[in-house]
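Structure, as structure tokens:
Shown here: the complex without one of its protein chains, the others still in place.
Letters A, B and C name the chains as they come in the text, with residue numbers starting at 1 for each one.
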Amino acid sequence: MELTVYEEIVRIAIVSPKSRLDAFAAPELRERLETLLAGTNRLVIDLSAVPFIDSAGMAVLVSAMKRARQAGGDVRLVWPTDDAARRILYLTKFDRVFVMADTVEAATKEF
Amino acid sequence: MELTVYEEIVRIAIVSPKSRLDAFAAPELRERLETLLAGTNRLVIDLSAVPFIDSAGMAVLVSAMKRARQAGGDVRLVWPTDDAARRILYLTKFDRVFVMADTVEAATKEF
Amino acid sequence: MSECDTLHLDMPASLRYLNVVSASIAAFLERCGTPVDHTTIYNTQLAVQEACTNIVRHAYAENAAGRISVCLTLLRMPPRLRVELSDTGRPFDPCAVELPDLDEVQIGGYGLFLIQSLMDEVSYDFQPGCNRLCMVKRLTSDE
Partner (left out) sequence: MSECDTLHLDMPASLRYLNVVSASIAAFLERCGTPVDHTTIYNTQLAVQEACTNIVRHAYAENAAGRISVCLTLLRMPPRLRVELSDTGRPFDPCAVELPDLDEVQIGGYGLFLIQSLMDEVSYDFQPGCNRLCMVKRLTSDE
């Protein structure tokens, strides 16, 4: 019997920042994401514990997403728990550009 | 059969402030405690949720305690959860002047 | 409480300490005598943070030693917070900038859009050596 066994391993990196994602903190996150994106093109950024995101933080999300998509992958976001932070993602239409999920499990499923 | 039935009702007022107990907030707490002390001389002040107490807040505790003891009662305190706030009560020896308890139940027991 | 409850904050034009501006706004509003909901506080913090970031990155692009002055004033009837930012960097009128096309996601370029969307009044005034951005936020619910 001739038989081909094939195994595919999908690596999904999951990042959960816990503090303010503002213009001061953004460069550190950018660096961490770039390191991860050197090893995988599928990334979940779990924003659930992030209390504040400004446009510099949002820019880091977009640039990671662009890089991941170029490499055939994607960046998915887990919604912030903070209601005001969620509203800003609606306002800027980020929720239409990113695949959004309510939990990390939901984000990784069928990635 | 001669029989004396006697019932004693001990009223203990329990107050749980939730915000900063500082010089700005102190007068409002003082007023609330004075109203309560017009109705009972046993008071439990539950500091467990108080994130910050300054000396003006502490002065309110002492004056309530003095008034309650004068009337034959007492003021008992439930420890703040915040460790730094607890340390200040040690530092000022408030934990020796007040009967301290870890929970409201412990404070009301055998009052 | 007086009509002119005013707080000044003067700080290095560095991204590092912008969190102090946010913290001051929240603390000031917490004690302003009107209940202010979380979203209103957040939106004010965000708009002011965006404006400060622009001052650091653009107005002071060539001046690392610049400073930002933040003036918070409570206005009454109806209750409003006025935030005035001053800097001595390059003059620039934020009201003249085109807003981003939200259907084309982009890296950056959302700052002025957020300021204009989240604040109720935005005005700009340039005097030689001093740029002044004035933003007013009504302290009623943003829900």
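Methods note: contacts are C-beta pairs under 8 Å (C-beta built on N, C-alpha and C of every residue); 3 or more make two chains touch, one makes a residue touch a chain.
Just so you know, these numbers come straight off a predicted model, no measurement behind them.
For the chain that does not appear, the touching partners among the shown chains are B, C.
Interface note: of C:Met11, C:Leu75 or C:Val97, the residue touching the hidden chain in the full complex is C:Met11.
Along chain B, the points of touch with the absent chain fall at residues 20, 22-24, 52, 54-56, 58-59, 62-63, 65-66, 82-85, 87-88, 91-94, 97.
Taking the whole complex into account, chain C touches the unshown chain at residues 1-2, 5-12, 14, 16-17, 19-20, 22-24, 26-28, 30-31.
Quick note on the criterion: only the chains that are shown with their structure count from here on.
Rounded to whole angstrom units, the spacing between the C-alpha centres of chain A and chain B is 49. With centres taken as mean Cα positions, chain C sits 43 Å from chain B.
With each centre defined as the average position of its C-alpha atoms, the distance from chain A to chain C rounds to 28 Å.
Annotation for chain A: no residues touch two or more other chains. Annotation for chain C: no residues touch 2 or more other chains.
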